[in-house]
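First, the structure itself, so that you have it in front of you.
Shown here: the complex without one of its protein chains, the others still in place.
Showing chain A:
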Amino acid sequence: MTGADCTRCRELAPELALGLLGGHERAEVLAHLEACPPCRDEVARLAGVHDRLRALVPPVEPPAGFEERVLRRIGPVRPRRRLPGWGRIAAAAALVGAAFAGGWIAGTTTAPAAPMVAAPLLMGDRHVGDVLVSRSRPDFLSVYLDVTQPGRLTCDLLRQDGTVAASTVYDASGGTEWWGVESPADAVASVRIADAAGGVVASGEVPRP
């Protein structure tokens, strides 16, 4: 890297950040960025401006039928199964599985780039649901649970030491249900769900993004 390279790079950085650079110039700048952290920071800074500028563009409703045309274009999509109980858990698990297969959801020990982490909810050794946490919203737990008996459920969010950080009730109608729950992310280590009689119907760790 030489001073002249940096000067040239700074000159082209705005157009690179705006996605306007092509061909030889683009290759030239990218090669320089490989070797030059300060120029990389500069491009990242300007690219950040471009990200923010795009967010200012007013949304425009597309023409009628847009949604159907997009969905047709990306091929057949499966209707989500509406089977009671395990059928729907399977659907949720299929989603998680497909996401795993695509590198999308990491078990807590794998690919750090995956946007979601998942952990099973268990009753004994039966897999009765999943807790998903998005890296971009670590305070938001998505819970899939196979509810065998309709009724009032109590969900405790537990700290590391087993004390209850928060407790709420939910009236479940049965089948596999999905809930979102906002949690104080750092305080909560696990989830425990009990039925109206106080029997634990599911428990599991909260996955750590």
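In the analysis below, a contact is a pair of C-beta atoms (placed from the backbone, for glycine too) under 8 Å apart; a residue touches a chain by one contact, two chains touch by 3 or more; residues count from 1.
The rule we apply is simple: contacts and distances are computed from a predicted model.
Asker: UniProt protein name for the omitted subunit, picking from "Antimicrobial peptide ABC transporter permease", "Rieske 2Fe-2S domain-containing protein", "Xanthine dehydrogenase YagR molybdenum-binding subunit" or "RNA polymerase sigma E protein"?
Answerer: "RNA polymerase sigma E protein"
Asker: Write down which of A:Leu18, A:Ala35 or A:Val200 is the residue touching the left-out chain.
Answerer: A:Leu18
Asker: One chain is left out of this view; which of A:Cys9, A:Val131, A:Cys155 or A:Ala194 touches it in the full complex?
Answerer: From the options A:Cys9, A:Val131, A:Cys155 or A:Ala194, the contact with the absent chain belongs to A:Cys155.
Asker: Kindly note down the residues of chain A that lie in touch with the hidden chain.
Answerer: 10-11, 13-15, 17-22, 45-46, 48-63, 66-67, 69-71, 73-80, 91, 94-95, 98-99, 102-105, 113, 115-116, 132, 134-137, 140, 142, 155, 157, 166, 168-170, 177-184
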